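Note that one protein chain of the assembly has been removed; the remaining protein chains are unaltered in position.
Chain naming follows the written order as A and B, and within any one chain the residues start at number 1.
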Amino acid sequence: MIALLMRDLRLAMRAGGGFGLGLAFFLIVVTLVPFGVGPETGLLARIAPGILWLGALLACLLSLDRILALDWEDGSLDLLATSPLPLEGIVTMKALAHWITTGLPLVIASPLFAVLMSLPGAGYAPLVLSLLLGTPALSVIGTFGAALTVGIKRGGLLLSLLVLPLYVPTLIFGAEMARRGAEGADTTTPMLMLAGISAGVIALLPFASAAVLRVNLR
Amino acid sequence: MNLNALWEYANPLKFMRTTERALPYFWVAAVVCLVVGLVWGFFFTPDDFRQGSTVKIFYLHVPSAMMAINIWVMMLITSLVWIVRRHHVSALAARAAAPIGAVMTVIALATGAIWGQPMWGTWWAWDPRLTSFLILFLFYLGYIALWEAIENDDTAADLTAVLCLVGSVFALLSRYAVNFWNQGLHQGASLSLDKKENVADVFWFPALVSIAGFVLLFIALVILRTNTEIRARRMRALLARERLG
Partner (left out) sequence: MMPDLGKYAEAVLSSYAVSILLIVALVVLSVRRSRKVRAQLDDIETRRKNHGEG
C-alpha cells in the first residue's frame, strides 16, 4: 500500500499537474474575487473565509477525475483490483495521494492567499486548522465521485454535479469555523462537527467507493 | 398478509400485469382527490387572518414538499431492496420515481417562493428549510444524470443505488448543517412559518384530501413509469440480442 502511495505521488509529481495546477487555480480564484466584488478591504475581509474555502473546494474538484481515470485507461486499475490488496485500501491510498498533492499544498499556501484577501489576524490559525481538518474529507468524497464516474466518457461535468452536493456539510462547517475564527468568536462547535464529518467520511466512504469501483470493473 | 407473497411481484411480468390492472383505479382516485382537495381548498376555505388568501397555496406547497422527501425515502428503500435481493423492478421503480421527486421539489420551491414574496417580502431567503430543499433538488439532479449517463442497465442500477444510499446520509447531514449554519447567521430567527399554529381544521381537511391526491398521483405515475422502464429495458435487451446474431 505504501508502494502504491509512493507510485501515485511520483506520477503526480512527474506529470507536474498535481501540485501546481490546484494551487494556481486557487490563486486565480482569489485574484478574480476582488475584480468581482470590488477592492474594498472591509468587504474582502468579511467574505475572505468563505472565498478561501470555496477556492480550496473548487481547486480540489478540478483534479478529482485524475484520481482514477488515468489508471482506468491504461488498465492498471484492473491489475490493482486483482492484486491481494483490498480495494478499500487502494481507494483510501488514492484519496490520500490526492490529498497530499492537492489538499495539503492548499492548506500550506492558504495563509498567503489569506493575506491577499486581507483576512483579520485572528483568523489565520482557525482558517488553516479548518482546511487541515476539512480537505481530507473533500479528497475522500471526491474519490467516491471519481469511482462512480470512472467508466463514463467525459464524466467530468457529471462528477462535479454528483460531488458538489456531497460537499455541502463539509463546506458549511469548514467555512463557519474559519468565519467565526476571523470574527474572534468561539470555534469549538464547528470544529468538532467538521472533525466528526471528516472522521466519519474517512472511516466509512472508502467502503462505498470500493463497492462502486467493483461494479465498474465488473 | 404473508410477506413472502410480496416478492412474487418482483417478477417483472407479474408486476406489470397486476399493476396495469390497478392503474386506472389509481388514476381516477388521484384525479378525484386532487380536484376535490384543490377545489375545496381554493374556493371553499376562509382566508387566514394574518396571511389573507395566500394560505390557499398551502394545499399545493405542503403536499409537494412532503412528496419531495417521501419519494427520496421510497427511492432509498427500493435501492436497498435492489442491493440486497437484486430485483430489477425495484431498481427501475427508483429510476422511475426520481423525476417525479424532482418535479415535486420544484413545485415545493416555486410555490414557496411565490408564497414567500408577499409574506416575507422576498422570493428567496436562505432559510434552513428552503436551502435543504434546494440541496435535495441537486441530489435528484445528480441521481437522474447518473442513470442517464451509464449504458449498462445493471451497472447503472448498482451505482445509482449506492449513490442514493450515500446521498441520503449526506442529505441528512446537510439538513443539520444548514440548520446550524443559518442559526449562526441569524441567531435562530428563522423565517419559516410555524406549521402547527397555522393549521386550523378548516384548512387541514382539504389539505389532507390534497395530500392523498398527491400520494395517489405519485403511485399512478410510478406504476406507469416503472412499466415503461421495464419495457424499455426489455427492448434494449432484445435489440442487443438481435445485434449479436
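Convention: contacts are C-beta pairs under 8 Å (C-beta built on N, C-alpha and C of every residue); 3 or more make two chains touch, one makes a residue touch a chain.
Remember, predicted model here, so these are calculated numbers, not experimental data.
Undergrad: Could you list, sorted by label, every displayed chain in contact with the chain left out?
TA: Hidden chain contacts in the full assembly come out as B.
Undergrad: Extract the touching residues of chain B with respect to the undisplayed chain.
TA: So the residues of chain B touching the unseen chain are 38, 42-43, 47, 52-54, 56-57, 60-61, 64, 99-100, 103, 106-107, 110-111, 114-115, 117-118, 217, 221, 224-225, 227-228, 231-232, 234-235, 238-239, 242.
Quick note on the criterion: only the chains that are shown with their structure count from here on.
Undergrad: Let me have the rounded angstrom distance from the C-alpha centre of chain A over to the C-alpha centre of chain B, please.
TA: 32
Undergrad: Which chain A residues qualify as touching chain B in the complex?
TA: It is residues 144, 148-149, 151-152, 155, 158, 161-162, 164-166, 168-169, 172-173, 176, 179-180, 189-190, 193, 197, 205, 208, 211-212, 215-216, 218 of chain A that touch chain B.
Undergrad: Which of the residues in chain B come into contact with chain A in the complex?
TA: Listed in rising order, the residues of chain B that touch chain A are 135, 138-139, 141-142, 145-146, 149-150, 155, 158-159, 162-163, 165-167, 170-171, 173-174, 176-178, 180-181, 184.
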